[in-house]
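A single protein chain has been omitted from the complex, and every remaining protein chain is retained in its original position.
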Amino acid sequence: MAKFNASIGRRTLIKAGVALGASQVVTAPFIIGARGEESVKIGLVDPLTGVLSALAQSEVDGAKYAEAEINKKGGILGRQVELLVEDSANDVGTGVQKTRKLIDRDNVSVILGDVNSGIAYAMSQVTNEKKVFHIVPGGHTDPITGTDCKWNVFRVCNTTSMDTAAITPELVKRFGKKWFFITPDYAYGHSLQDGFIKALTKLGGTYEGDYLPINNQDFSATLIKAKAYAPNVLLNNMGGLTQINCMKQFIQFGMQKDMALGGALYELETVKAVQPEAQAGWWDMEWWWDQPKVPEVVKFVGEYRAATKKTPSARDWFGYVAMHSVRLAAEKAKSLEGPKLASAMEDMELPPEVALQPGKVRYRAGDHELMPNIFVGQCHPPKGNPDNVFSVEVMIPGEQAAGSVAETGCKMVRPS
Amino acid sequence: MIELILFNLTNGLIIGAFYVLMALGLSLILNLSNVINFAHGNFLALGGYLAFMLAPVTGYWGALLISPLLAAAIGVVLERLMIHRVYGRDPVYSLLLTFGLAFVMQDAARWYWGPNPLQIDMPDVLKASLSSSLFFITWYRVFMVAIVVATVVGLFAFLRYTRVGLRIRAGTLDLETVAALGVNVKLLRTFNFGLGCLLAGLSGVLATGQLGLNPNMGDDLLMPSFIAIIVGGVGSLAGTLFGGLLIGVAAAVTAAVYPAGSEVVIFVILLLVMLIRPRGLMGEEGMLS
Partner (left out) sequence: MTATILAATQRPAQRRWLPLAAIWLALIAAPFWLPLLGGYTALAGKVLVFGLAAMGLNLLLGFTGVLSFGHAAYFGLGAYGAGLMLKYVTDSTLLGVLAGTLLGGFAGMLFGLLIVRRRGVYFAMCTIAFGQIFYYIAYSWNDFTGGFDGLRGFHREPIGFGPLTFDIADGTKFYYFALVVFAIAVGLIGLILKSPFGRTLRAIRENERRARFLGIPVERHIWLSFSISCFFTALAGTLYALLNNFADPLTLHYSLSGYFVIMVVMGGMRAFWGPLLGAAVFVVLQDYISSMTVNWMSFIGLIFMLVVLFFPRGLLGMLRRRSAG
């Protein structure tokens, strides 16, 4: 039994705690208020804890780097930028709550987020209601700029349709049209597989596949099925850790001798964490750091590495682009009001030092989707540099892969 | 067709073996101390992370041997520091305590080792596959089963034939009498807790070879362990063993027939057992009820 003389000790503890807490809470708004006159506040909600934290952290890194860069050059509309980061903890209720907090209490002008598309969608309902400009840096499901598109929401990363349409012709050309899908059974997985099927059948392909639970850990049953089907390509649509395990088991069973491996996204954060044998297959990168022919990229990567000691991934780029897009839209609209920012952003083309890739990169007006290049290529163990795990084979312009606005199902309703 | 069934059964036993190891540790702690160790999944992760730290120094085999012991040591320290204070109190407190502990351990792992998944280097002999034409089994899976079998046999032998084991079993049935007979119950419980954490840590090292290492890895394995215990019968270690194998096989067979349902099936089994035989398949009436 604990011989802890409770009564006096605990009471003092509580009093001290309450005093401390109260002092923080009471002074906080005054501190915020004092700065509020000057800075432009941008709120970023991302799942910093939970299974998506590695990706979320990269987005935050990119956004913070951009914040510093923007402030060094004078800020937005002559005011310094303040990036407020909140953790959505991969939970919708928390994400929505934090969004409300950022808008109601902290008076942010812009909201960024979330990596988790379900949360991004729920957040967009709040931002739409409050007429706040909202950019989704990295949440992938199609409806955000498709059937659920909103006048105040823009997206940096690609739709699943874009990613699947970009890589399919390459895979068919190289390996063949008989495919096998391993897909997680939820909205994102379904939209990936549907995208692939659409692109594949256009080229006359055939397929079979399995839907597995999102957190499935053992793939042997489905890999056996795949082997029996003898496809040209196996599509690994699983995400996060399950994607890694699927790769591992595929290689463990020696299936790479019988068929090629591919899919949509295999992100740098994930690739670096796996053993060399699992660094394989054909994938899309939504942005890639190694573009020796583009001077802006070389400069950016060098400076980013110096500042953060890591090589930027697509996620870092998403955060970076989101922040700069706000700056560019604000400068064009000369205002921070939601509707004005939104109309300034439509069809806005990113300058080369923000786009960081060749070609015209713009936010399409019809669905508010950014149209960058999609880097299709092959993943391999590091050559020299530990980040050199991907070789770009071909770059597909986003607009080519995206299809028309009508096909996305977006019917934009303008603000009243 | 028969081959497919055979394969899935084997696969199920392999998955089940793994659940068994996790669930046995949880069951030990539950039976003797009446504490649901919510942090059990975190001890699993801890075992994996310790192996990750040790492997460069001691090699894989050394890490396999030492990290469960280290995990057990940490478990013992935590038990002495705080967990023993909630024995005998309303179960709400032990649940909240281990729940809070789980949060702290998970966040600590994420803070210290980072959110990115990590790997342990396995000896090449384990990575090879046994046969990739018929059975998709790598030597690693065989190895895992072998370790589990050895551990389970060792555990049951320990409980049956050693004095400490006897005391633990007696304590599960009637702790008061055991104390009255002069056994140091405090020490017994601490040892028991350590033993449970040892099993969790071992599961962690084995899991790392299969799944890789990340701070959340214990979460997905905690629920199947609970279910294995309830289905097998609370209070019965043999029941836990059987329950773990049953749900492993069920999950594997479902994965072959209706893949999307392979997670839900273990809950279906839980429901059926609760409806038909609420005390569990091998549970004894009166045990913790």
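The chains carry the letters A and B, assigned in the order they are written, with residues numbered from 1 in each.
Throughout what follows, a residue touches a chain if its C-beta (ideal position, glycine included) is under 8 Å from a C-beta of that chain, and two chains touch if they have at least 3 such contacts.
These numbers come from a predicted model, not from an experiment.
Listed residues A:96, A:197, A:294 or A:365: the one in touch with the omitted chain is A:96. Check B:211, B:227, B:252 or B:282 against the missing chain and you find that the one touching it is B:227. Only one residue from A:104, A:208, A:303 or A:393 touches the chain missing from this view: A:104.
If you put the missing chain back, the residues of subunit A touching it would be 2, 4, 6, 10-11, 13-14, 21, 24-26, 28-29, 32, 48-49, 86-87, 89, 91-94, 96-98, 100-101, 104-105, 117-118, 121-122, 125, 129, 141, 185-188, 190, 213-214. Touching the omitted chain from subunit B are residues 30, 34-36, 82, 85-86, 89-97, 99-108, 111, 223, 226-227, 229-230, 234, 260-261, 263-264, 267, 270-271, 274-275, 278, 287-289.
Convention: only the chains that are shown with their structure count from here on.
Subunit A and subunit B have CA centres that are 35 Å apart.
For subunit B in complex with subunit A, the touching residues are 4, 7-8, 11, 15, 85, 107, 110, 114-119, 127, 129, 132, 136-138, 140, 210-212, 214, 216, 220, 252, 255-256, 259-264.
Residue ranges of subunit A in contact with subunit B, taken from their complex: 1-2, 49-51, 53-54, 57, 185, 210-213, 215-218, 220-224, 241, 244-245, 248-249, 252-255, 269-270, 272-275.
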